[in-house]
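A single protein chain has been removed from this complex, and every other one stays in its place.
Presenting chain A:
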Amino acid sequence: MEKIISLSHVTKKFEVGDGYFTALNDVSLSFNAGEFAGFVGPSGSGKTTLLNIIGSLDSPTEGEAMVMGRDIAKLSHKDSAKLRNLHIGFIFQVFNLLPVYTVFENVEFALLLQDVPKEERKKAVMEALEWVGLESMANKRPDKLSGGEGQRVAIARAMVKRPKILLADEPTANLDSANAHAILKTMKTLNKELGTTFLFSTHDEKVMAYLDRTVSLKDGKVVSDVANKDQQVQA
């Protein structure tokens, strides 16, 4: 299996007042292409920081973070933007849909950045909306959507460019149980069909039940890294 993410002795410190807060402490992990894995742990354990570093939104204070063969700490603004643009999709806890765009335009945005021709864009966007079952809502604005629908649009937006890696930060935190399961099933299906690597940050047990691999963090350190062979829920 292709190793797509490799973290070696990654430490991340944030300045707090006169001192430092260590969000990640000597974390070494690697992920293969097509994994459906998650970081779990209490608030402040470093889950989101880890996702941000993998997503090249942040860089480690110490250690090396290699994503798709690129050293995150050494990427310029332009190169890290290119990496995110082409290979990494994000799903946020609060969806972060662009409020003035329609559902179609929100999903189309990632392809606009890649300068994909109009016809191809339209086809890809409608396909992505089909994946999440929202093709009939293409012309609606985000404020007309329910929480579940909003998160499904976020998934379509992240997946439309068929990224190698999809990072989801607490994707079910604002959803009810039914919507959470529906979304997780959708993501699991996309993981299987498109081979995208999914990495979650969560402390939601519903999400954990879907994960093939669970990395537990506590105080910035990896305390366990377990492959879930007997998932409680099947996609």
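Worth pointing out:
As a working rule, a contact is a pair of C-beta atoms (placed from the backbone, for glycine too) under 8 Å apart; a residue touches a chain by one contact, two chains touch by 3 or more; residues count from 1.
Please note the rule applied: contacts and distances are computed from a predicted model.
The listed options are "ABC3 transporter permease C-terminal domain-containing protein", "Fumarate reductase/succinate dehydrogenase flavoprotein subunit", "PEP-utilising enzyme mobile domain-containing protein" or "NADH-quinone oxidoreductase subunit J", and the UniProt record of the chain not shown names that protein "ABC3 transporter permease C-terminal domain-containing protein".
Interface note for the absent chain: among A:113, A:173, A:194 or A:209, the touching residue is A:113.
Only one residue in the set A:90, A:131 or A:210 touches the chain that does not appear here, and it is A:90. Residue in contact with the omitted chain (choice from A:55, A:171 or A:220): A:55. Contact between chain A and the unshown chain involves residues 52, 55, 57-58, 77-78, 81-86, 90, 92, 94, 96, 98-101, 105, 109-110, 112-115, 157.
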